[in-house]
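Note that one protein chain is taken out, while the other chains of the complex remain in position.
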Amino acid sequence: MLIVLASDCTPGDRQRVVAAVEEAGCTWTPLQAGGRTLLAVSGAVERLREVPLRRWPGVKKVIALSDAYMLASREHQAEPTVVNVGGVKVGGGGFVIVGGPCAVEDEASLRAIGEAVKSAGADLLRGGAYKPRTSPYAFRGLGLEGLKLLRQVSQETGLPTVSEVTDPRHVEACVGLVDMLQIGTRNMSNFDLLVEVGKSGHPVLLKRGQAATISEWLLAAEYVLAQGNPHVVLCERGVRGFDPATRNLLDLSAVPVVRARTHLPILVDPSHATGHVGYVPSMARAACAAGADGVMVEVHTHPAAALCDAEQALLPEAFTDLVEDLRLLAKVTRSARPVR
Amino acid sequence: MLIVLASDCTPGDRQRVVAAVEEAGCTWTPLQAGGRTLLAVSGAVERLREVPLRRWPGVKKVIALSDAYMLASREHQAEPTVVNVGGVKVGGGGFVIVGGPCAVEDEASLRAIGEAVKSAGADLLRGGAYKPRTSPYAFRGLGLEGLKLLRQVSQETGLPTVSEVTDPRHVEACVGLVDMLQIGTRNMSNFDLLVEVGKSGHPVLLKRGQAATISEWLLAAEYVLAQGNPHVVLCERGVRGFDPATRNLLDLSAVPVVRARTHLPILVDPSHATGHVGYVPSMARAACAAGADGVMVEVHTHPAAALCDAEQALLPEAFTDLVEDLRLLAKVTRSARPVR
Amino acid sequence: MLIVLASDCTPGDRQRVVAAVEEAGCTWTPLQAGGRTLLAVSGAVERLREVPLRRWPGVKKVIALSDAYMLASREHQAEPTVVNVGGVKVGGGGFVIVGGPCAVEDEASLRAIGEAVKSAGADLLRGGAYKPRTSPYAFRGLGLEGLKLLRQVSQETGLPTVSEVTDPRHVEACVGLVDMLQIGTRNMSNFDLLVEVGKSGHPVLLKRGQAATISEWLLAAEYVLAQGNPHVVLCERGVRGFDPATRNLLDLSAVPVVRARTHLPILVDPSHATGHVGYVPSMARAACAAGADGVMVEVHTHPAAALCDAEQALLPEAFTDLVEDLRLLAKVTRSARPVR
Partner (left out) sequence: MLIVLASDCTPGDRQRVVAAVEEAGCTWTPLQAGGRTLLAVSGAVERLREVPLRRWPGVKKVIALSDAYMLASREHQAEPTVVNVGGVKVGGGGFVIVGGPCAVEDEASLRAIGEAVKSAGADLLRGGAYKPRTSPYAFRGLGLEGLKLLRQVSQETGLPTVSEVTDPRHVEACVGLVDMLQIGTRNMSNFDLLVEVGKSGHPVLLKRGQAATISEWLLAAEYVLAQGNPHVVLCERGVRGFDPATRNLLDLSAVPVVRARTHLPILVDPSHATGHVGYVPSMARAACAAGADGVMVEVHTHPAAALCDAEQALLPEAFTDLVEDLRLLAKVTRSARPVR
């Protein structure tokens, strides 16, 4: 940590800063640079993070030299994390395809979709039972009953499942019924919920918040990791943009950025990102070529009758074609050379 | 609701749409416009909201003609809502000033700040006990102990209190200890929490989400109102912007927009919006002149030692000056004419 | 066009609207829908665009039913435009690779880079001579001298060229020296410049503005097309985002959106979008898989010595690998099925 002193810093100001540094158990050296005096601080600088040094008289600015997310960083762990979701490995070089309806609606439609997803060659089944909806008057999901249906179709098809949890009071029940707990974009900063899924030790799919920087997203992952749960997969699903042409603004460059910063795997959700069935295959292929560890795609046998997000669900035939394209692409791009 | 048919709509396509409309108990009339055929639908169109008509074959687009937030809208209630917070009226023409620390840190500092806030002439005392923090390693608040300290200082100073609740499991305890429950920006779309504070019937201060449109914000308010709790106050605190010059991007035009659309009162939080103590007074005065129902400002007797958001807390003397300015401004601007 | 009348619309209000519609030579029919009265207007509705009907007493809203960009729209022209740039075809199914330095710096370095780009297998050579720079103290390009160097290296390597024009007074000279005129992101709404390049009849590469919606971008293209110049290629290069992790926020979903709306070809510039050499290959591959008509990539033999944008230029070896990857990917993805 570098503390840049102001040009009008008094001896008293400086003494106060130095005392705080030493009280935190850190060591320091005075430096001269660019006509300014700096204090270079070493040691347990995280203890100083709560001391608002930059607000103190005599301090011009404070420059951090290390990442704030420790457990999630590549510096902490160089080899990629591989998360085991009911036997399916996410991360580490493979390409995982998750398919399924936005929401679990009823047994028959879920079974039909589940079988279609399985037969298309996907790896995991998605389906929401607790649905966060912008309007209180929209369909909010079947809750526990929905999870039980998901469990049943999972057993019939052999596909492990992903489903969203929105309330810390539901985590325990969800853990018993789904293979991977999804934290949705609206709850990325619901820290009480993150702590609860962290404690559960269950695989977690952490979607990026609508206005979250990648650093904030990794800090949200850090909440889960810090509870001793290393089974975290990230999922880029678009951020808030200014152009109504798409539902959200898919930030695909998050894939290489995340790859450079963390060992955690990353999926891409082109369905929520674009919000238009016509744009989903293009963005799914792009995600694969960008180097993502997989995609999560909405599939519905009767999109026109879907209870939520109907505009973005692929028909089974389109999904089957897409899976085929992606398997081919993954083969080609996985062998692409890293930049020299 | 207007259903615009596509140019290639077949008789079968059209029959399917008409059947859905009639099944929902709505009536319809065919129209010709701009070379296209439209169906004008009347009646309980909200029943059609879950039917993804725009995805159906033969449908070009669907145009809604009414607001999605019903209880919050000015059409539903013309006269302004006035929320009673421990005897202090928010909304209806007055100007309410909330002051206090970002977080409750300890008894002595809270008492000192509370007394300063009271003596400056503020109306309500703020102080966080459950703090959502971006990093899991930051100070996250004193929890229940913090709320008890807040209750105590409230009784000593006579100032009713506002404090954030982040977990549905804490709502009941918070209701007993604070006069107004704050829903923070990160939890604006935590719908389980909104339902819980809705059920409590307690006054709610609903901050705008970092990437929320004003419509989404009013729909979040609708979640609380739909539980039978009419005591909702909105709070603009800045949205995510692209310029690091300020912590967030204060959207002051939300004040007249909200005023035009809803009967709910609106406060402005210039402290979290700007993140810099030097910009707070300017934006607080602007909020008053814009017609807000009040401001919420961070105050600390020793900002340099504050455990969170130290850069944005005013000293008691600066806060006292600001309160004086605001009382004068409120007098001048409250008598300003509405636009002719 | 649909004109929705307000519930308090008087006969006089309505008469005024009707008169304006008829004065514009349009026809109209009254409709009843959702308890409201609407006027469906047909004919030359563009003549009404300048009449601010929605502001008139008695009018609730005005709904447009057709695109504002006519020449650029797919409805106007179904088959894809193919732009011939010095013999290289852009659009229509192929995949074009543009490489070169950010700025033309001197003859030797440009020749070295040009030869490397040629030998890597690229199709076009880029190089800026008029550089818009955020700071007036930065290197702003060699101007006409730079263009002459570019012409020379183009003749030596056989690669046609792309170079930016920033001032309407330079268009004529540029036309004589480069094969395709680039309009940069900062000048997308410099309409005097667009008109001038439109008049030139020369191929134009139109970059998306930093805060431009896709509709605004297509309207900028319409400025060029409306001058009788059909040789327009679009280039997505990232929009302004809130996350400092990348220089801009690459909106790759613009590729399928543009494809759906217009017949014009689209390139992607991953260098300016990400601003980091490490992220360029990943995003170039993603652009190819997304279905773009090509990419434009910065290449430099000595990035560390480049006079601008040094952090984002690939070394020749990395560029050679990338070209090879892209040619393979293009083969695979060009045969991918369209969505069923």
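Chains here go by letter, A, B and C, matching the order in which they are written, and residues are numbered from 1 within each.
Rule of thumb we're sticking to: a residue touches a chain if its C-beta (ideal position, glycine included) is under 8 Å from a C-beta of that chain, and two chains touch if they have at least 3 such contacts.
From a predicted model like this one, the values you see are computed outputs, not experimental measurements.
**Student:** Which candidate, C:D106, C:D192 or C:E317, sits in contact with the chain we can't see?
**Tutor:** Reading the full complex, the residue touching the unseen chain is C:D192.
**Student:** Taking the full complex into account, find the residue in B:D13, B:E50 or B:D321 that is in contact with the omitted chain.
**Tutor:** B:D321
**Student:** If the hidden chain were put back, which of B:L39, B:V233, B:V255 or B:A310 would touch it?
**Tutor:** B:V255
**Student:** Can you list where subunit C touches the absent chain?
**Tutor:** 46, 49-52, 54-56, 68-69, 132-140, 166-169, 186-187, 189-192, 209-211, 216, 219, 222-223, 226, 239-240, 277, 303-308, 310-311
**Student:** Mind pulling the subunit A residues that touch the left-out chain?
**Tutor:** Where subunit A meets the chain not shown: residues 1-2, 4, 29, 31-36, 38, 40-42, 45, 63, 65-66, 240-242, 244.
**Student:** Counting contacts across the full complex, list the positions on subunit B that touch the omitted chain.
**Tutor:** Contact residues on subunit B toward the absent chain are 211, 213-215, 239, 241-246, 249-257, 259-260, 273-274, 277-283, 285-291, 314-315, 317-318, 321-322, 325, 328-329, 332-333, 336-337, 339-340.
Going forward, only the chains that are shown with their structure count from here on.
**Student:** Which pairing of chains gives the most C-beta pairs in contact?
**Tutor:** A-C
**Student:** Centre to centre, by mean C-alpha position, how many angstrom separate subunit A and subunit C?
**Tutor:** Taking the average C-alpha coordinate of subunit A and of subunit C, the gap between them is 31 Å.
**Student:** How many angstrom lie between the CA centroids of subunit A and subunit B, rounded to a whole number?
**Tutor:** The answer is 27 Å.
**Student:** Please set out, as single numbers or ranges, the residues of subunit A touching at least two other chains.
**Tutor:** Counting only residues that touch two or more other chains, subunit A contributes 211, 239, 277.
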